[in-house]
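Okay, here's the structure, questions in a sec.
Shown here: the complex without one of its protein chains, the others still in place.
The block that comes next holds chain A.
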């Protein structure tokens, strides 16, 4: 028995050596990590309302539940999520496994060392992400572009540039949104010699608009009401919001500024101290699945972030940014915004609004 064992042991050792050598070779040739099957519970920090409902209906129930992963939501604004991610960085186990953040938020959290780096080994569907949306720390869930919304009854000539908001004949018909001070200054900068790393020229341009007469609405909702009642005829807004407003019966058409379409990207990220990383990566993979991407395009008006989803032609026309504009897509410089946001807000409040 002992002998037999010795022989057996020697035989296994040779086999084990062979297996180990093979595994090592496979590891070198094929760098993708073989991960444990995801299971258990994950906490997804997200916006609530319709967005959470759609995540539940199109990601959690059809894609995560069959894997045996239970999704629980931590509902809050992204400011709260960012604060929590920062505060919990020193904890071995954080309260969120996945966090939904705007592109600027995910950049900020990554810059602060709070996020796990991602690759196609962890999230295979990242291979389908559109090139202009890729980053090494986030799965882009939905995106849209900044456009001009106008009421064709009051603005007969379709705008082609942000500069059209400055036309003297539209004085008093232009509306701006207080909460969107950053993107508004940025849009003005785009027609005044500024750039994604220099918003300063936009300030003087906006003061010109102020002299002509401009209405400032506190929120998107207030703007929607103003467009509906025709108190405002033209504004800068996100395409997805424009599509939603059209569906709600607001008489607006969409125009693309020739200066370029700046993108709004909503990301999903995994904190470094997530409790259930395998399931978190599986969740990021699920949000990039064509079925869930199609559902978000259909219900919320956001464009898919992956290249392997086929939308119905009418839907594609509604939510997708025209292909010929792709060369004009611009992304905000998050580093610049991180440094200048406070001063932009201060200028907006003290000089522009006063």
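Keep in mind that, in the parts below, contacts are C-beta pairs under 8 Å (C-beta built on N, C-alpha and C of every residue); 3 or more make two chains touch, one makes a residue touch a chain; residues count from 1.
One rule holds for everything that comes next: contacts and distances are computed from a predicted model.
Peer 1: If you look up the hidden chain in UniProt, what protein name do you find among "Zn-dependent peptidase", "(2Fe-2S)-binding protein", "Sarcosine oxidase subunit alpha" or "ABC transporter permease"?
Peer 2: The UniProt record for the chain left out of view names it "ABC transporter permease".
Peer 1: Can you say which of A:66, A:131, A:168 or A:249 touches the chain missing from this structure?
Peer 2: Candidates A:66, A:131, A:168 or A:249; residue touching the omitted chain: A:249.
Peer 1: Touching the left-out chain: which of A:51, A:143, A:217 or A:352?
Peer 2: A:51
Peer 1: List every residue of chain A that touches the chain not included in the displayed model.
Peer 2: 43, 47-53, 72-77, 80, 83-84, 87-88, 90-91, 93, 95-96, 220-221, 224-225, 228-229, 248-250, 300
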